[in-house]
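Yeah, one chain of the complex is gone here, protein chain that is, but the others are all in their spots.
Labels run A, B and C following the written order; every chain starts at residue 1.
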Amino acid sequence: MDTGVDGQVQFDVHRSSLAPAVPAGVVLRALGDLDMAGAPRLRSAVVTEVAAGARLLVLDLTGVDHLDSAGLGVVIGALRRLRAHDGDLRLVCPESRLRRVFEACDLDRILELHADVDAAVAEATVR
Amino acid sequence: MDTGVDGQVQFDVHRSSLAPAVPAGVVLRALGDLDMAGAPRLRSAVVTEVAAGARLLVLDLTGVDHLDSAGLGVVIGALRRLRAHDGDLRLVCPESRLRRVFEACDLDRILELHADVDAAVAEATVR
Amino acid sequence: MTRRRGRTTSGIELAIPPRPEYLQLVRAVVGAAAGTGPTGRTPPDPGRVADLRLVVSEAVTNAMEAQAAVGAPERILVRCRPEEGRIVVEIVDRGPGFDPDAVPDLPPVTDHERLDHESGLGLSLMDRLADGAVVETGPDGTLVRLTVDHS
Partner (left out) sequence: MTRRRGRTTSGIELAIPPRPEYLQLVRAVVGAAAGTGPTGRTPPDPGRVADLRLVVSEAVTNAMEAQAAVGAPERILVRCRPEEGRIVVEIVDRGPGFDPDAVPDLPPVTDHERLDHESGLGLSLMDRLADGAVVETGPDGTLVRLTVDHS
């Protein structure tokens, strides 16, 4: 856990499993600032999960305060890694402030932004 | 209302009367940063109240985020002004963070720091 | 490239080590400086302050990467100047410079190969979210001047 401005958490990742409901499902909840300082930690968490067999990965950005191109790079890399294993990536991003960043790069055209983890998982299991 | 860091309020003063319970009683609630930028506003509020007849002035610092010597100067000036009119000043200062500033100047030896407005008023009316 | 080291007469200037852990501080300072001014001045829209924080973060990230590429330890400068109805921020690095016209475009977002590019979004975010983005660059470093209107 890095701390920065006024001892505030700079970035952290929390993991939870969706099994048994979704056997190869994992949620990674990102907290703090997803910038060049925080992104490497999320990238390595994604790599670890895919290597361990995750095929439905939910990236929950609800607790992200700042998202920039470094964080978007991790999202793109996660999508590539999961698709390479016939898996899928789902994003949770309820905040219009962050949605705006996806939209400014047209990434909202290839990735749906869900309101919460349940919505993200529901859509995935319907498929 | 000045706004500063991240649009946060820099300093503001809210006034309320203690009448009829305490006829010449007034509470001034300071909010924000009581530094060289905020202090003049509180000083002029104090001057206005004393000129208008306030004799028991409660300065409520509960909502003060930062207090430094500029703010302490206003407190000292308020005490002088009220005593000059046989009035009294009461301070509300529940936060140990701010109490520490009074203690570092020994001002806690001449001014009691109360936990809330009721405690400040109660002591005054007992007198 | 113009490099001015003198004190300008208004606004703030921040110098930070070229390390990622200082990005959060830069954003906090730029956001705060944007909202700091004499009483009575209309503050910028919160949404525009968010845009400003984002584009400055992108420019400083690039500055850090550029200096890391040549091992330049100098601090990066961030100058923030309030102007009538807008904020101007300049980011100055001592990296090797670059040719903005030679930066390749990313594949369209719907292309399969788009996913092979985890980087390359910074400049386009600056172009889209700032109201002005000017780059002065040369072998001694780069100055990026970003302008964001208050509303």
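Here is the rule we go by: a residue touches a chain if its C-beta (ideal position, glycine included) is under 8 Å from a C-beta of that chain, and two chains touch if they have at least 3 such contacts.
Note that the coordinates shown come from a computational prediction; the quantities given were computed from them, not determined experimentally.
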| request: May I ask which residue of B:30, B:79, B:93 or B:121 touches the chain that does not appear here? | output: B:79
| request: Spell out, residue by residue, where the missing chain touches chain B. | output: 2, 4-5, 8, 10, 33, 35-37, 66, 68-70, 72-74, 76-77, 79-80, 83, 97, 100-101, 104-107, 109-110
| query | When the complex is taken as a whole, what residues of chain C touch the one chain not shown? | reply | 5, 7-17, 19, 21-22, 24-25, 28-29, 32-33, 36-39, 73-75
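The criterion applied here is as follows: only the chains that are shown with their structure count from here on.
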| Computing the C-alpha centre of each chain, which chain sits at the greatest distance from chain C? | B
| request: Between chain A and chain C, tell me the centre distance in angstrom, where each centre is the average of that chain's C-alpha atoms. | output: 25
| field | Cα-centroid distance, chain A relative to chain B, in whole angstrom | value | 48
| remark: chain A touches at least 2 other chains through residues none
| Multi-partner residues of chain C (each touching 2 or more other chains) | 28
